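Quick one: this structure, given as structure tokens, is what I'll be asking you about.
Moving on to chain A:
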Amino acid sequence: MALIKIALAGEGGQGVQSVAEIIAEAAYNEKKQTIYIPNFGLEQRGGVSIAFIQVSDTRIGAPKFNKADAVLALSERAIARTAAYSDENTLFVYDSSFKINPDELPKKVKHIIGLPAIDTANNELHPRVFNIIIMGAVIGLTNVVKFETAKEALEHKLGYKFESNPELRTLNFKALEIGKELAVKSLREGVFNHA
Partner candidate 1 sequence: MVAPATPKSWYLPSKPHKFCPGCGHGIVLKALGETIDELDIQDKTIFGCDIGCSLLSWDFLACDSTQTHHGRTTPVMVGIKRARPQLITIGYMGDGGGYSIGSQHLLNAAVRNEKVTLILVNNTNYGMTGGQMAPTTLPGQKTETTPYGRDPEKTGYPTKGPEFLSELTPDGAYVARATVSKYKQLRRFLRNALRNQIEGNGFSFLEVLSTCPTNWRTNAQQTWHFLEDEMEQFFTVGEFKTPFGKGDK
Partner candidate 2 sequence: MQKVIGETKKAFLTGNEAIAWGCLAAEADMMFGYPITPQNEIMHYWTRLAPKYGKEFLQTEDEISAGFTVCGAIQSGIKAFTATAGPGNVLMQEPFGMAEGMRLPFFAIIQQRGGPSSGTVIYSQQEVSLTCYGGNGEGHRIVYSTATHQELYDYTIKGFNTAWKYRFPTYLLGDGYQAKMREPLEMYEPSERGIDIIKPYPLLGLEGHIGTDREPQHLRNIYSMEEELYDVVLKNDADYNSVRQEITEYSEFNCENAEVIIISHGVVSRAAEDAVKVLRAQGIKAGSFRPITLRPFPREQLLAVLEKSNAKKLLITESALGQLERIVKYEIYGQTLPIETLFMPGVGIIDYDIIQKIKSII
């Protein structure tokens, strides 16, 4: 497996860093080389928070990168903040519910993908699993880790919550599945919003 670089960006409190940590943990469990670095600027107390993940079969160099294979912008202002990480090889994902001007989307990308993650979370699942839908989407877009390992890592991270509330487990796993399907469907059917 070649080096895969992912940038996840959202508002503080959206769970961006948690998702990145679970993905990195899953990759590590698959015996892959992994680096996860949080953008831990003042953003952790409000503002846009970015997580940088790199996964590879061989040793990874610098912890940061300038262009990602996949960028997921989870808030409107995260789009501007992460545009710099895109180039002609990048899948750029944002939530289709954002009210934005097409001009605000990055120009130089492989595909721009609008995913209905927020609507799906709010209408079909629960607002709190929005970030898990995104995690599923990351896997669907990049195959950075196997779906099963992602589930295990999720269980490892949130197991203590699932213990007292087993419905939460079902909800999270469902969100992960839906997120992956949304991404795969979008790639397969070419449902891109070309800017």
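By our rule, contacts are C-beta pairs under 8 Å (C-beta built on N, C-alpha and C of every residue); 3 or more make two chains touch, one makes a residue touch a chain; residues count from 1.
The candidate set was assembled so that all candidates are chains of the complex that A comes from, given by their letters.
The structure presented is a predicted model; accordingly, all values stated were derived computationally and were not measured.
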Pick from 1 or 2: which one touches chain A in this complex?
2
Footprint of candidate 2 on chain A - complex, ascending:
21, 24-25, 28, 33-42, 60-66
